[in-house]
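Shown here: the complex without one of its protein chains, the others still in place.
Read from first to last, the chains carry the letters A, B and C; within each, the first residue is number 1.
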Amino acid sequence: MIEFETRTQREKEMVEAVAGLIAGIDLRKMDGDLQSSLMQSAMKSGAAQYMDMIMSPGGLLPFKTEALRQLIMYGGNEPVPGRSMAKTTAKAQPVKYALTAMGMAAISSGEGGRDAAMSRYLPEIMKGRLFCYCITEPGAGTNTNKVSTIAVDNGDHFVMNGQKTYISAADTSHYMVVVARIVKDGEEQGVGTFIMETATAGISMTELDIAVLGDKQFTIYYDDVKIPKDALVGSKSGTKSGGKISASVFYTLNLERIIVGFTTLRLCQEALSRAMERAAIPASDGRVPGSDPDIKRRIAKVKLKLEQASLATKRACVAYDNSENPVVMGTFANMAKYLSTMAANEACQLALELYGVEGLDKDKDDVGGDYLMARLLRVAPINNEMVLNFLGEHMLGLPKSYR
Amino acid sequence: MIEFETRTQREKEMVEAVAGLIAGIDLRKMDGDLQSSLMQSAMKSGAAQYMDMIMSPGGLLPFKTEALRQLIMYGGNEPVPGRSMAKTTAKAQPVKYALTAMGMAAISSGEGGRDAAMSRYLPEIMKGRLFCYCITEPGAGTNTNKVSTIAVDNGDHFVMNGQKTYISAADTSHYMVVVARIVKDGEEQGVGTFIMETATAGISMTELDIAVLGDKQFTIYYDDVKIPKDALVGSKSGTKSGGKISASVFYTLNLERIIVGFTTLRLCQEALSRAMERAAIPASDGRVPGSDPDIKRRIAKVKLKLEQASLATKRACVAYDNSENPVVMGTFANMAKYLSTMAANEACQLALELYGVEGLDKDKDDVGGDYLMARLLRVAPINNEMVLNFLGEHMLGLPKSYR
Amino acid sequence: MFDETTQTEDQQMIAAAVAQIGKEFDHAYFLEQARKEVFPDRFWNVLTENGFLGALAPEPHGGSGFSSGDLAAFMGSMGKAGLASNVLIDTLVCCDAVASFGTPEQQQQWIPDIVAGARWTYASLERADGRNLHDITVSAVADGDSLVISGTKRYAVCADSAANILIPVRSGAGTTGSDGISLVVVPAEAAGVTIEPRQVNVRVQDEEERVRVTGDSFFDVVLSDVKVARDAVIGGIDQGGELVTRLAARQMLMMASAAIGWGDRILAMAVDYGNSRIIYEEPIGSYQAVQHPMVLAATDVEMAKLVTGRAAVAFDETSDAGELLSYASVAKYQATEAAVAACDIGVQCHGGSGFDRDTGIITYWPLVLLWRIIPLCSDKILERFSEVELGMPAN
Partner (left out) sequence: MFDETTQTEDQQMIAAAVAQIGKEFDHAYFLEQARKEVFPDRFWNVLTENGFLGALAPEPHGGSGFSSGDLAAFMGSMGKAGLASNVLIDTLVCCDAVASFGTPEQQQQWIPDIVAGARWTYASLERADGRNLHDITVSAVADGDSLVISGTKRYAVCADSAANILIPVRSGAGTTGSDGISLVVVPAEAAGVTIEPRQVNVRVQDEEERVRVTGDSFFDVVLSDVKVARDAVIGGIDQGGELVTRLAARQMLMMASAAIGWGDRILAMAVDYGNSRIIYEEPIGSYQAVQHPMVLAATDVEMAKLVTGRAAVAFDETSDAGELLSYASVAKYQATEAAVAACDIGVQCHGGSGFDRDTGIITYWPLVLLWRIIPLCSDKILERFSEVELGMPAN
C-alpha cells in the first residue's frame, strides 16, 4: 500500500509507543483523565523516552497538535465492529480534550504568556481537570465577531453578565474559558478572554435537546458573576472597535478547526473501513458490492479525500506548532475543517448504502450515529460556508462576501 | 419504454406530419427559410391539415412555443452518426430561428399589439427574413437592467447611439430588435424596444472571436442611426426609473430561455444516444462499458434529467402560450434553461468519456464541439447564476442576493 | 412559496382536510408522543375518522376509493403537513393488496377492519439493503390445509401494534428470483410469532426513544413454525412474485408523494428562516451559498412533482407490474433525492439549531436516508431503469 503521508521514523515510534501505552488504557474505555493515566503508564513502561515529545512542558500535548493528530489518527484502537465511532469517541472524549487544549491555547496567548499559564493550569490538567470554551452567543450564530456578554471592570474584580449557547461539555468541565467585552466606567475596553471555575456563583446552565451523540450541549447564563482580576488571561483587543474578536481568539478558533479536522478524520477512517468490510459481503442481489466498479471508485475517492484532508490537517498542525504566518495557518486550518467534514460525510453515506437499513440500526454498527455526527460537523463549531468565506478572503484575496 | 411526457394524439400527429413534411427538406440540410419551405411542402402534402396548428396567424409557429418545442425535440431527424449536433443545429439554424421568434414576441407585446405586428412582419418571416435580438451591452454582462444605448426622440424620428455586444447571427439578420432608453428634450422617457432593418445607415458590426460553433457573434455599433417613429414597437416602461427593462423585454427574455431550453435538450438527446451507442462497443480494457453499473446509472441519470428538463420546458411553453401568471412562466422558463443546460453538459461529458480522445476529434463524432456549445449555454444568453437568482427571488420569495 | 396547482377539486378537498389535521397535530404533539415512546393514537383515530385509512379500500367495504392521483395528492399533503409515516404507507399497501388481489371473502374479512383503523405492517425486508425486491428466504411449507412459516423478516414498522402482518414468503423451490413466492397474512398474535424491537432512530444520546416523531418504530418479526390456513394466502400460492412488484410500486408512489411533501415542508421552513434570520446585517437567505442550494432543492422538488404526477397517471393506464415499477421507482428516486437536498440545505441554513429536535428539520433526515434505501435503493433503481427501459445490458 502506497503511503501519502510521509512520517519520520521518530514520529512512527512515538505513535507506536504511545499507542502501546494506551493499549493498556484503551482510549475507548477511558472516561477522562487521559494525561495522568498516560503519565502513570509511561512511568511503568520503557517507552517513557518518547513521552517527552508530548508531555514535557516544552512539548505539552495540547500545544503539539501534530503529535495529538498522529495519536488520534494512528493511535492504538482498531475499529471495534458493532460499535459506533460516535459512541467510542464519546468515551474517549476528544471533544472535551480538544476544549481543554483550546483553553490552554487561549490562556497561553494571553498577556501572562505561556509560562504563567503552565505553572497555574498544567497541574490542573495533569489531574484530569477539563475545560469548556464559551464563545457562541444566542442569535449570533457563526458571527463570532459580535460579542455581547459583558465583564464590567469595577476596580477590584469583574462582574460578568450575559449568555452563551451551544457550549459543549459544560456539564463536565472544571474550568470555563469565556470570551467577553470589557467595560470600565461605561467605556468600551475591547474583548478579552477570561478563565473561571465552572462552579463559580452566578453561573447556571440548561441542556439543549441536540439530536447527536457525544458531549451534551448547553446554554450558559452569567448573572452578576464576580470574577477576580487575574481571570482575564487572553490579550485584550479591539478597544472601541465595537467588540471585534482579538487575535488570540482567532488563534484559538484555528486550533479548534485543526482538532475538528483530525478527530473527524478518525471517524471518516472508521466509516471507510466498515464500508470496505461490508463491500466484501454479497448483497441481496447476489453481487459482491466491492466488485461493482462504481463502488470501487467511490471507495477510492473517499480514501483519496481522506488522505488529502489528512495532508492538509498535518500541514495545519505544523503551521500551528511552529507559529507560521497566520494566513498559511488559517488557510490550512480552514481547509482541514472543510475537507475532513466533507470526506467524513461521504464515507458515512457510502457505508450506509452498503449496510442498508442495518446501518441505521443502533444495535448494529450504527453508521447512522456517525453520519449524524459528521453531518453536525458541517455546521459546528463553525459552518462550512464561513470556512469558504475565510478562504475566499484570505487565501485568494477576494472581496468579502458578507458585511 | 415508459414515457414521461404525455402527448396528446393530436400533438403526436402534428409532430409526425411536420416531421414527414420536413423529411423532404431535412432540417439539417436547410440553410434558412424554414417556414416558407414548410408552407410549400404543406401545400403539396395531405398533412396540411395539421399545419394550421403552427402556421395560421392565430397559431403562428413562433408564438406556439409548445409546437416548436415538440418539433425540435421529436421532429424527424434521426441522429446522424459522425456528425456533430453543433454542426447540424448550426445548419438547422435554431438560434436564428429562435431570435426571429423572440423578435416577434417583442413586437407583439408592443403598443401596436399582435395584429399590427402580424400584418407587417409575418409576410417578411414567411419570406424567410431573419431577426437578431440586441440587448447585451459591453461591460453590462448579465446586468440587463442597465441599458445605456440611447434613442433620442427629436420629434420626426429617433436618433440612436450606443453599442451592443455578443449579438448572435447579426450578420445574417434582416431585422434587428434593439432595446434602448428613450430620451426626449433631455428627459428620460423609459426603455423601449425598436425594430429596424439591419442595413440601416449608421449601423456597423465587428465579429468576435468566440471559440464555439454556430452563429457568429458580433459587437454592433449605432452611430447616429436615424429611425422612424414607428420603429418603436415594444411598450415603454420605467420612465425615470433609471433605465430598468420593460415588462415586454422581460417577456422576451423568458421566451429566449424557453427556446434555449428545448434546443439544448435536442443537443442533450443526441449526445445521450451517442453515449448509449458507444456504451455497447467493447473498450480497450475488454469490457463493454454498458455493463458497468456505474455507466448504466449515469446513463439513467442523464436520461432522467433530460426528461425532467423536458417536462419543465413543456410546462414553460404552456405557460407562455397561455399567458399564465408571469411568476409561473418565469419560474418554469428559468428552470428550463438551467436544467436543460446542466443535463446537456452531463450528457456530453458522459459521451466524451465513452468515446475517449476520439470524442474530441472533429472528423469523428466531435462530442467536443457539442460539449463546448453546451458549456457556452451555461453562461449564454444568460448565466446560470442569474437564473438561480431569479428563482430564489421569485419562486421562493427570498431576498435578492445582489443589488 | 411557489406552488403550481393542477389538482382536481377532490384533491383540493383532500389537501384542505389534511392541512386542517396538521394544525391540530403539530410537531410538538408528535415530539411529545415520541418522548413518551407511545404511538400517536389520537392522531391515528382522526385519520381513521376522516376515512383516510380507507383510501385504497373499495367503496362497498366502506373505503374512499382514491384514484392514484388522489392518493398522490393525499400523501403529498400528509408529507407537507408533517403527518406522513411508514406505518400509514404500510397499512395502505396491505389494504391495496387485499383489495386488488384478495378474494371477496378475504376482502370482507380484513378491509372493514383497516377502514376502521386497524394497523397492518408489510414485513417484506430481509437483508434490507434495497437491492432485491425478491430477496425472500422466509419459507412456507405446506402441511395439509395449512402453511408452516419459518424465518425472520426485519425492520417491519409498528409490528408490535399491528393487527396483521403481510408477509411475502418462499413457498416454492429455490431461494432467489420471483418464482415460488406467496403473500401471506399472518395475525400478529399467531403462535410462533415473536416481535423484537430494533433501534432505528435519529436520537443517539444515551436517553433515547424507540418511537420516531412520525409514530414509526421498527421490529424484527421472527417466525418459528407459524401455522396459517391456506386461505390466508393472497393472490394464490406461488403467485406472489408479481404482487410483490406491484406492491413495491404502489409503496414507492406513496413514498414519492410523501417525500415531495417533506421537501415542500422543509423548504418552507428554510425559506422562512432565510427571510427572518439576520446574519451580518442581511437575511441569511440573501447569501448565494444558502439561496442557490435552496433553489436547486426546490427545483428538484418541482421536477419530482412532475415525474410523480406522471407515475400516478400510469397506475390508471396499465397494470403491467414492470412498467409500474419503472414509473414509481423513478418517482421515488427523484422525490427522495429532492427531499435529501431540501433537508441538507434546510439543516445547513439553520446551523446548530438545525439539530435541535424542537426545530424539527433534523427529524426528517434519517427518514429520507432510510427511504433512499427501501424498498429499492437509488443505485438499484437507476441500474434497473437503464437495463429495462433503456436497453443497457444486464450484469
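Definition applied: a contact is a pair of C-beta atoms (placed from the backbone, for glycine too) under 8 Å apart; a residue touches a chain by one contact, two chains touch by 3 or more.
Keep in mind it's a predicted model, so treat the numbers as computed, not measured.
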Contact partner of the left-out chain, one of C:273, C:287 or C:385: C:287
Touching the absent chain when the full complex is considered, from B:222, B:371 or B:390: B:371
Sites on chain A contacted by the missing partner chain, in the whole complex: 1-2, 4-6, 276, 279-280, 288, 290-291, 293, 295-297, 299-301, 303-304, 307-308, 311-312, 315, 327-328, 331, 335, 338-339, 385, 388-389, 391-392, 394-401
Footprint left on chain C by the chain that the document does not show: 287-289, 292
Touch list for chain B against the chain that is not drawn: 84, 86-87, 136, 141-143, 165-166, 208-213, 216-217, 283-287, 294, 352-358, 360-363, 366, 368-369, 371-373, 375-376, 378-380, 383-385, 388, 401-403
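Everything that follows uses one rule, which is that only the chains that are shown with their structure count from here on.
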Distance from the mean Cα position of chain B to that of chain A, given in whole angstrom: 52
Between chain C and chain B, distance of the C-alpha-averaged centres to the nearest whole Å: 42
Multi-partner residues of chain C (at least 2 other chains): 282, 287, 379, 395
Multi-chain contact sites of chain B, meaning residues that touch two or more partners: 293, 297
